[in-house]
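Take this structure, written in structure tokens, and hold onto it; I'll ask about it next.
Now for chain A:
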Amino acid sequence: MKSAIKTVAAVGALAGSLAFSGMAHAADTIKVGVLHSLSGTMAISETALKDVMLFLIDEQNKKGGLLGKKIEPVVVDPASDWPLFAEKARELIEKEKVDVVFGNWTSVSRKSVLPVFEELNGMLFYPVQYEGEESSRNIFYTGAAPNQQAIPAVEYLMSEEGGSVERWVLAGTDYVYPRTTNKILESFLKAKGVPAEDIMINYTPFGHSDWQTIVSDIKGFASAGKKTAVVSTVNGDANVPFYKELGNQGIKAEDIPVVAFSVGEEELAGIDTGPLVGHLGAWNYFMSVDSPENEAMIKKWHAFIGDDKRVFNDPMEAHYIGFTMWAQAVEQAGTTNIDAVRQAMYGQTAPNLTGGIAEMNTNHHLSKPVLIGEIQDDGQFATVWETDGVVVGDAWSDFLPESAKLTADWTYPWVCGNCEKPKHLTN
Partner candidate 1 sequence: MSVTNNADASRMRTVFFSILFVLLSLLAFSFPAHAQQNDAALNAALSDLNARSFKAKTAAVQALGVYGDARAVAALEALSEGRLYGRKSDKSVVIAERDGKIYRLTDPATGVSAGEATSRELKKIIANNKLRGLIRGVLGQLALSSSDSELRRAAVENVISSPTGGSLALLKSARDRETEDDIRARLETGIATLELGSDDPALRRAAVDRLADGNDPEIKSLLERRLLKNADGSFVESDAQVRAEVQEAVSRINDRLALFGLAEDLIFGISLGSVLLLAAIGLAVTFGVMGVINMAHGEMIMLGAYTTFVVQEVFRVTMPAEAFGFYLLAAIPAAFLVAATFGILIERGCIRFLYGRPLETLLATWGVSLILQQMVRSLFGANNREVANPDWISGAISIGGGVSVTVSRVYIVIFCLVVVAALAAFIRYSRFGLQMRAVTQNRGMASAMGIRTGQVDALTFALGSGIAGVAGVALSQISNVSPNLGQNFIVDSFMVVVFGGVGSLWGTIVGAFGLGIVNKFLEPVSGAILGKVVVLVIIILFIQKRPRGLFALKGRAAEG
Partner candidate 2 sequence: MPFAGGFNVSMSEPVPLNKPAQSILYLEGVSVSFDGFKALNSLNLIIRRGEMRAIIGPNGAGKTTMMDIVTGKTRPDTGRVLFGEDTNLTHLDEAEIANLGIGRKFQKPTVFESLTVFENLYLALKSGRRIRETLFARMRGEQQARIESYLETIRLTERRDDLGGDLSHGQKQWLEIGMLLAQEPELMLLDEPVAGMSDAETEQTAILLEEISRDHSLVVVEHDMEFVRDLDCVVSVLHEGSVIAEGSMDVVQADPRVIEVYLGR
């Protein structure tokens, strides 16, 4: 009987120590939560974003921090486990009392933390290109919406310069981002007069590794005599075997160009790009862009990370822009209070590393330039086309009937993430 009581006491003490371990924190710092997977399947992409956050915070602290306080990063590992994302988000906001969180990569992880951020009124900066169809009051989307990536890329390929493509393969991993993007593209292409038989849609599971059949199907589809391109929304791990198969089966970019929305410099670093020269990527940022801001940033990044082979990519730039805007908004608001900072975020501008100025819109999406690049043999993209100015990110796509009628605007009179009419029109 004593033993049982002892057990209970021990368990209690353990729980207690766990509970108290997070409680002691200094109030004279501004805390920034970093919610990126450092283990599990998504560590491949997200680890670099954790590094870039530490880098940006370090830079800001060198400049004297914010509001006279040092910024303290709070790094946690949600381990590519979606419910753990929600737990860690709650821990960051409620226990660590962070002032803002930068994090997430996959849509499902964002969906998992979204109710937590809304419930606790936190602030999340989400840096990855995504499917859109969302605008939360508590999330700022600094990655590309489909209209900032997919549509310009397809327009480019349809143009004479891009090869006058008439036949399209939409290949993607079976999850919501490719599904949405492909739906948007499908209706866009049909609106442009592409007949249904010239569009092939194919979905593969996550981490698909055997691409022989699909690449062969693509070859077959492309043999119809019309110029064919592949729009790839293949995700993560599956890309390397996909591109290796493309290269090995001798599909050259001149014949069947592949434009990808999820393959950036970081992903290419793991592939021998020799056989891939000419395949395309559409992003808001390329590391190869020749601009003074970019050069300075890469230099500082290499110095910070201590490795001049490390790449800088689009989601990293998105974090850079997001962090810069947040820091400015905090300075303007004079506080880290979420509501005040949110108000200060609207209309906030920050220079893109590729030139031009990014602006935070009231739908919580950025205006950014769109760049199309061809893969080079050194693993970089060479920009072959870019938009004249910036493109406003659309939370709700105009090409989907259900979403076309929705508006996201978090300022008066709308104050709404998905409304058909303003909430405060009658007031």
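The candidates were selected such that all candidates are chains of the complex that A comes from, given by their letters.
Definition applied: contacts are C-beta pairs under 8 Å (C-beta built on N, C-alpha and C of every residue); 3 or more make two chains touch, one makes a residue touch a chain; residues count from 1.
These figures come from a predicted structure and were not determined experimentally.
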Checklist entry - Pick from 1 or 2: which one touches chain A in this complex? => result 1
Next on the checklist: Touching residues of chain A toward candidate 1 in the complex: what are they?
Outcome noted: 38-41, 43-48, 160-164, 166, 174, 192-193, 203-205, 207-210, 212-214, 216-217, 219-220, 223-225, 237, 240-241, 244-245, 247-250, 253-255, 257, 266-267, 269-272, 274-275, 277-278, 280, 290, 374, 376-377, 379, 382-384
